[in-house]
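With one protein chain withheld, the remaining protein chains of the complex are depicted in position.
Each chain carries a letter (A, B and C) given by its place in the written order, and its residues are counted from 1.
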Amino acid sequence: MSNDRKTPMLDDLEKGKWPSFAKEIKKAAARSDTAKDLLGILERSYKDRVTHWKHGGIVGVLGYGGGVIGRYCDLPEEFPGVAHFHTVRVNPPSGFFYTSQALRDLCDIWDKYGSGLTNTHGSTGDLIFLGTQTDKLEPIFSELTAKGWDLGGSGSCLRTPSSCVGMARCEFANIDSMNICHELTHEFQDELHRPAFPYKFKIKVSACANDCTASVARADLSIIGTWRDNIRIDQAEVKNYAKSKNINIQEEVVDMCPTKCMSWDGSTLKINDKDCNRCMHCINLMPKALRPGKEKGATIMLGGKAPIVTGALMSWVIVPFMKLEKPYTELKELIRKMWEWWDEHGKNRERIGELVDRMGMRAFLEAVGLPPVPQMVKAPRTNPYVFWKAEEVK
Amino acid sequence: MSNDRKTPMLDDLEKGKWPSFAKEIKKAAARSDTAKDLLGILERSYKDRVTHWKHGGIVGVLGYGGGVIGRYCDLPEEFPGVAHFHTVRVNPPSGFFYTSQALRDLCDIWDKYGSGLTNTHGSTGDLIFLGTQTDKLEPIFSELTAKGWDLGGSGSCLRTPSSCVGMARCEFANIDSMNICHELTHEFQDELHRPAFPYKFKIKVSACANDCTASVARADLSIIGTWRDNIRIDQAEVKNYAKSKNINIQEEVVDMCPTKCMSWDGSTLKINDKDCNRCMHCINLMPKALRPGKEKGATIMLGGKAPIVTGALMSWVIVPFMKLEKPYTELKELIRKMWEWWDEHGKNRERIGELVDRMGMRAFLEAVGLPPVPQMVKAPRTNPYVFWKAEEVK
Amino acid sequence: MADKPKRITDLGSPDYNKFLPPVIAKNYGKWKYHEYINKGVMKHVSETGDELYTVRVATPRLCSTDFIREMCEIADKFSGGHLRYTTRHNVEFFPTKDKVEPLQAELKKRGHLVGGIGYGISNVVHTQGWIHCHTPATDASGVVKAVMDELHEYFTTKTLPARVRIALACCLNMCGAVHCSDIAILGIHRKPPRVLKETFANQCETPTTIAACPTGAISPDPATKSVKIKEERCMYCGNCYTMCPSLPLADATGDGISIWVGGKVSNARGPARMSKLAIPFLPNNPPRWPEVVKAVKHLVEVYAANARKHERMGEWIERIGWERFFKLTGLPFTYQHIDDFTFARESFRMTPTFKWE
Partner (left out) sequence: MADKPKRITDLGSPDYNKFLPPVIAKNYGKWKYHEYINKGVMKHVSETGDELYTVRVATPRLCSTDFIREMCEIADKFSGGHLRYTTRHNVEFFPTKDKVEPLQAELKKRGHLVGGIGYGISNVVHTQGWIHCHTPATDASGVVKAVMDELHEYFTTKTLPARVRIALACCLNMCGAVHCSDIAILGIHRKPPRVLKETFANQCETPTTIAACPTGAISPDPATKSVKIKEERCMYCGNCYTMCPSLPLADATGDGISIWVGGKVSNARGPARMSKLAIPFLPNNPPRWPEVVKAVKHLVEVYAANARKHERMGEWIERIGWERFFKLTGLPFTYQHIDDFTFARESFRMTPTFKWE
């Protein structure tokens, strides 16, 4: 308990079963004035019920346009420790796998130069060092790189891509999401560290339609693993599930299949794969008996984002099926082409999804050389305002 | 065959099983130069593949602002008979019931003053006298009124309301659609004959959700019959249907119920009316066994229209249930209130549905004194741009 | 002047009760159930036990007074002088039971089509076309005649999985529920309006003309006291021409017909819904529009071969998926099928779950 700060409300939040962020700040406050003043200014916000942080200025490390979020408090005299309270974004390993050694390296650096507080991890997927001062940024950067770490993205750049655990542990994985994430991060380091886009661009890779990175909602480019052929059925294992008490195959699997393409006669499970849309439900419920097909690839989707300015978007199908094999050349080429078109036409702070919405799907598809296919729409247009190119109208 | 007109293409359209409009024009052409020149100018359009009609000027009868559509052809010298080719809209009886005497009266008037061609009926629901000249309008009007007929609406007015056959012949009818249509037509004759609205306003009355006047797509105000209580089941008749070969109750009725609120064990049909949304399907298939409930009324919906300018609309629920008993005072008051609001805020040629879309449902509901209810939405908003009135924010 | 008869106005619609057949007047609101006798005849039975027979006949909607007088003649002979029109322009007679057969025979003898009841194709709701309107991109009556000459058996004898409502509108004003039909035939322009500078000033007002454009393609052109049109923003809707005669856009080769499918107005089994684009363009080829007839017939046949009983076209397509609709019909999926107006994104597929075909 920092002696000189009365924080009754934050103290109350140390109680209760759920792990306490208040306790975490106090642990750090024992060794960092920055953390101590964070405690103080946060208590003040709890009292005032408004934030005491001001707009972040432009801070960063040499040669990078991003990776650091500048932050200044509006009561620097009263809380000098958080006059500066910048955050440093560290690009994590794909799938967020660490060794204790690696984490200790990072902690050592951060205890040395910062508040000792982190976000593990940020919503985009960076490991965030929460709270340091401008002059510490260069030393932090050099010690990080010396240990093989680098900064993530911020500003109008490719942000830190993230992936689901995929083939490292999940039997549902149709693509090597961790490797794809790693490859793309390394292929586009320049676009990540030197912001040059109209606005931010986020990539998330989920190896099946369960979408464990929430990519359809939180990424401009959503890469979702899928398969072209049939679901692999182990009828013996299906029978085991039937015998086990804890699943009613008819009601919980067959009846909940969204395309009604399954049938079960008590001994054999049939799937009419032509009608299956690979929603993952039956496979989720009977992983021993059902597995995705073997002809694997990814559905590529574009445009997911938060509401500002024209309303939230969920990514749209632009490529129903793309084979993804190292080094993913076709995917990288597609990404470059879409960036080129977005650079050329995007207004300042206009996400790529908003640009497609403004200029129309046709303009995008023609620019990146993708054909219009029914999988791109829930249904064809109901609106009769149809454009024709002059040369199409003989 | 009018001798001086070569109409090979229209002649071809006299062949074939379907009743031929070309034959009809020729029948009229035998007695009317107007009809003869219509034949000629239509053949010209078939050759040129463009229309030969120009914008309609303002034509009408004394004291009415509508009821007549002015029409002039663009080749008056070549086809003098259709230099003027106005149409007169006659307001039909509710449900389009006629006696041969009544129709003969109308034919006599029309043979005397017009082309002898009619549309029985126009899409809004008028009986249309197709093709006369300006100087004939007054005589037509006086002979019509002498026989008890009146003009329908055109321009920015209440257009001719129309209704389904309803209680006259249909066992599904929950409201007296024909009487409601008749009452509203007579209540609002001034609004019908003297256009004073921002734009046109159409009313269609269907006595159940089968919507046999297509009101949800073609009327600003859609009045749809419904019921509050339970579907009446005659289990004996249900059994008869089961015994008859031509219906599979499980597959065609129970399995196709959109809310899955029916069950059938081979002898008794159960409906969980709490979950029924009165879609009419089961009643449609077993009219002897199932009948709408007894506590009848109407769902009032607003906004249906064609695409110009901001895209087609289908009417929205604004009153889930309104009891409709003669003389329908509550309905008339609601209509007056919405017109008042529309008059005050509507731009020129802005339909009421487009105004609600522009100003927001709240502005409309508050103006006409209707409460917000969940039945008005498919789902609450996903968009976070929520307005608050200053007084709501203490 | 005093002796001139006082001018009667505001009569409104005549009282329908005067026109009701006695059996209807007696059983108004008491009907209990109906049965289809065949595709052109149905029986309604009242709570009182009374029966009402209805025989339905197709009309071309554009009818001469001769046609109407013939209907009156038949009504006098078989229907007590009573008849009505349906909301899809068919005539209905109300013969007593004994007169049902003779009435059908008489109608057939005179070349009329008895039908339109139950699961088939009833009359095609349509509009004025080249017969009476100034903004059409195609004819109405001619296309309907050509299509129904091909499909009339679905009116008279052949049944389909469910009702197939076909409607036609000759321009985007869509006079009639074209935007909510199983199959919609829609006239379209494909060339921007030509600006007739010389007549613009006295025929049109610049502000209302500019305001008419849904995509803001029109801007003032003070030099010529008229307007100019940004062609890449014009989608030929014709609304500026509706407001301003000096912006004609009808064009013999540009104009034609688009086909839309899957709409419906009824709420049985699921809510009313709008028609969706199936075929962006077919040429105007009077007098028989062979391409249009072939396309509509093909759509009806693919539907008939694949839909389940009671499944309207839109319900069938939603079950099998639009991917499969384009596969089964062999129709190409083009840029035009993808919406690009205000709500385009609401129609985009925001899920990786779809069928390969």
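Here is the rule we use: a residue touches a chain if its C-beta (ideal position, glycine included) is under 8 Å from a C-beta of that chain, and two chains touch if they have at least 3 such contacts.
Computed from a prediction, not measured in an experiment: that's the story for all the values here.
Interface note for the absent chain: among A:H84, A:R218 or A:R381, the touching residue is A:R218. Which of A:C107, A:A196 or A:A390 touches the hidden chain is settled by the complete complex: it is A:C107. With the whole complex as reference, residues 9-10, 12-13, 15-25, 27-28, 35, 38, 42, 45-46, 48-56, 62-64, 69, 71, 85, 87, 91-104, 106-107, 110-111, 116-121, 123, 125, 130-131, 142, 145-146, 148-150, 160, 162, 164-165, 167-171, 173, 176, 178, 181-182, 185-186, 189-190, 192-193, 209-218, 252, 256-258, 279-281, 284-285, 287-288, 291, 306-312, 314, 348 of subunit A touch the missing chain. Within subunit C, the residues in touch with the undisplayed chain are 267, 271-272, 342-343, 346, 350-353. One chain is missing from the display, and on subunit B it is touched by residues 209, 216, 224, 226, 228, 258-259, 274-279, 299, 301, 303, 313-317, 320-321, 357, 360-362, 365-366, 372-388, 390, 392-394.
Criterion: only the chains that are shown with their structure count from here on.
Mean C-alpha position of subunit A lies 49 Å from that of subunit C.
In terms of their C-alpha centroids, the spacing between subunit B and subunit C amounts to 12 Å.
Among the residues of subunit C, those touching two or more other chains are numbered 172, 174, 179, 214, 237, 253, 274, 341-343. For subunit B, residues touching at least two other chains, in rising order: 307, 311-312.
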